[in-house]
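Omission of a single protein chain aside, the complex is shown with its protein chains in their original locations.
Going in written order, the chains are labelled A, B and C, and every chain counts its residues from 1.
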Amino acid sequence: MTDWQNSPAAEDYTVDELMIAVLADQFRNGDQCCNGMASFIPVAAFMLARLTHAPDLVWLPSSGGLESRPDRIPASTLEAPLWRDSIMYIEQYSDFWNFVLNGRWIKKFCVGAAQLDQFGNANNSVIGDDYHAPRVRLPGTAGLADMGSIGKKLYYWNPNHSPRSMVEKVDFVSAAGYLNGGDARERLGLQGGPQLVVSNLAVMDFHPTSKRMQLRSTHPDVSIGQVTEATGFELQMPESAVPETRPPTQKQVRLIRETIDPDNMRKREFHRKS
Amino acid sequence: MTDWQNSPAAEDYTVDELMIAVLADQFRNGDQCCNGMASFIPVAAFMLARLTHAPDLVWLPSSGGLESRPDRIPASTLEAPLWRDSIMYIEQYSDFWNFVLNGRWIKKFCVGAAQLDQFGNANNSVIGDDYHAPRVRLPGTAGLADMGSIGKKLYYWNPNHSPRSMVEKVDFVSAAGYLNGGDARERLGLQGGPQLVVSNLAVMDFHPTSKRMQLRSTHPDVSIGQVTEATGFELQMPESAVPETRPPTQKQVRLIRETIDPDNMRKREFHRKS
Amino acid sequence: MQEKLTTLAEAIALVDDGNVVALQNMATQAAPMALVRELIRQEKRELGLVVLVGGMAVDWLAAAGVINRLIGAAVSMEQFGLCQQYRKAVEAGRIRVEELSETLLNARLGAGARNLPFLPSRGAIGSDLIAQNPENLKMLDDPFGGFPVVACRALIPDVALIHAHRADRYGNIQYEPTVLWPDIGIMPKAAKCVIVTAEEIVDTEVMRRHPDRTILPGFMVDALVEVPFGAHPTSFFPNYGYDSRFHREWTDVSRDDEAVSAFLDRHVLTPSTQEEYLDAAGGVATLSRIEKWEKRG
Partner (left out) sequence: MQEKLTTLAEAIALVDDGNVVALQNMATQAAPMALVRELIRQEKRELGLVVLVGGMAVDWLAAAGVINRLIGAAVSMEQFGLCQQYRKAVEAGRIRVEELSETLLNARLGAGARNLPFLPSRGAIGSDLIAQNPENLKMLDDPFGGFPVVACRALIPDVALIHAHRADRYGNIQYEPTVLWPDIGIMPKAAKCVIVTAEEIVDTEVMRRHPDRTILPGFMVDALVEVPFGAHPTSFFPNYGYDSRFHREWTDVSRDDEAVSAFLDRHVLTPSTQEEYLDAAGGVATLSRIEKWEKRG
């Protein structure tokens, strides 16, 4: 047991800190992870993992430098502070995609989506039925559509778990999850896929054969009923009892607040809760 | 008429100098030209053109820098002297081929081949019938096979015009010329192609419709009979009389000998004559 | 070498109404904003915009009615939020979006640059992007028997707009320290015409001291203009950071058409020189602020 693991569970923590701790736990020493725009929670999770159990975690912003040394999370998770003092500038057109598309490197991508459906398909494109006159034009898929199809393990974070963000069927598949479930991905030759969804209410994963999203744990003080009510589809229940999400340790919270993100960038996407 | 054009025809010149002058005449101001390995004659021609009628000729070695400033032709036409003081290092995998494959840039390639046939197909691969146990293994096609198919104008030089180098049919098509002649190139969607063959005996081009190689001019003191005898196929004759190749001017010869190639690199490939 | 130096007005005169224009940009980074403003001043119309991740430039061009279609992977000002004018125009059907993932856009541009009919990708397979775009994306069997790929049709923009750190008058373009932004690696190589603004014009001898910094050779560049702080309010590493105050001012007004019009008047139409533009954006105080790379915008 190392220092941070021995640290007692925090009592004073917010849900963003819990989500960061849950995500950090997904990344092992030697893993290679990657984030996109406005990804404060993923970046905080990478930084936390590196400061605790995974010092050799390779973290690569999808625009920026390798092993850069921002003193804290900057206001942009793609901007120049993430190039400073890096070991290598990773130019996007050739190097970044050469590394990512090659199956051997950069195996995990941590990202958000405006809509996620029961099979982990993601939508960052349009809300509404008419693609060319949508109710809401979202930013667009950027690199997420690629990450969904090229064998990466995807870790989704959702700061606003609601029937609007967790939907039966996404209005537009910006990135492939398990498509219609079952072996639909395999039939197209797609490996990897969504592994985990960490929301402000719960942690979810995917049933091994049906590939439907299922509840893995509920956060402290959140009931299963609250989660299912906030979910726009029938969330699958595991065979055994649903445990409570492990809260962050005191040491983890201290690292997040004092070292990783003293400017509270991580709170920015939490509009309604936390 | 500029200085070098006013210069009288040289009387003291060698055939390599004549070939360089003929090739230099093919390159206009603003043209973009390119050479491969061991290309002393092409490089001398580019340098001569730049020192006379085409100061803005862009010359790009297929490995090296843009507008480098070798004080003279170095012993290698790809090595580091051609990177020194350049304006841009042109990395081969991405930049060089991005520029070359794009139809808008680097339109002319000047090169030699071990065998050329009556339709301008080139062989730098193998002599003999059995590709996997050839009589002679030649260096290989390098970038020539590409240049033959991507719309470039090709200028061949041949220091040893003989039935062995000018053959009815090449043993192996390392680079497409006019294939079987006529519109064979067009049918494959290939533009460009061989424009001129400058040998130690004569200058040849290609008939506009049959695409067979035809005599354009014979070098001073070379008879048409000498050329046809040294050619391994029936060289086409132009409708009008065959003129004599214009010799280099005194100024051109002086530039070649004193400025461009005082080390006589250009003589290296002339085994039998000159 | 041919002279490429000219004025913003003459450079942008090379852009015709209806052209497909590739724009260097990445959320809050490295957009050739002086060229973007000149597009608006010259009242270009019905342009198609190619952009990897567009930011304020796209919002301005949408607000000014310059563009009617966009080919790109995302439009966002990252921490400053969505581009509201762009969003409104798309929702109203005034801008048609061809959304591509990054590898699909890179493949389309890569094919354009290399004179290939298409390049394949394995990205975005299974997503709706492919069925949505049959004209430019087609599933294609692997001739060697593996899984299919997406064939991405060559995209050749009419014009590419680029901002750079340094250039000589012949259009040789240098970046400091090297190619970093996503789109500079391929966009200008695919375009038929390349227009560049540079922070400074230097002597060719200066270029020769660092040939490794050169990212575009003069023969690729059609027009060049010296524009210091030409990427403001976006960042231009390592010279200056993005102007967060300016971004917030824009996002504050960007939902209100009248306020948008006044903003564009003040910052785009009225200033007739780069100096006047920079003065309207806060002058020396702003420049010294962004040169400090404020980190907490």
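By our rule, a contact is a pair of C-beta atoms (placed from the backbone, for glycine too) under 8 Å apart; a residue touches a chain by one contact, two chains touch by 3 or more.
Keep in mind that this is a model prediction, so the values were computed, not measured.
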Per the touch definition above, residue among C:Ala9, C:Ala92, C:Leu140 or C:Ala285 touching the missing chain: C:Leu140
The listed residue (C:Gln24, C:Ser121 or C:Gln274) that touches the chain absent from the view is C:Ser121
Sole touch to the unshown chain from B:Leu144, B:Met166, B:Val198 or B:Leu235: residue B:Leu144
Touching the unshown chain, subunit B contributes residues 37-38, 63, 74-81, 83, 89, 91-94, 96-97, 101, 124-125, 131-146, 148-150, 172-176, 179, 184-185, 188-190, 263, 268
Per the touch rule stated above, subunit A touches the missing chain via residues 30, 32, 56, 58, 65-67, 83, 85-90, 94, 97-99, 101-105, 150-151
Write the list of subunit C residues that the hidden chain touches. 115-122, 138, 140, 142-144, 146-147, 149, 151, 153, 177-178, 210-212
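Following the convention adopted for this analysis, only the chains that are shown with their structure count from here on.
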Chain pair, most C-beta pairs within the contact cut-off: A-C
The chain whose C-alpha centroid lies farthest from that of subunit B is chain A
With chain centres defined as C-alpha means, what is the inter-centre distance between subunit A and subunit B in Å? 58
Can you work out the whole-Å distance between the CA centroids of subunit B and subunit C? 41
Among the residues of subunit C, which are close enough to touch at least two other chains? 185
What positions in subunit A touch 2 or more of the other chains? 94
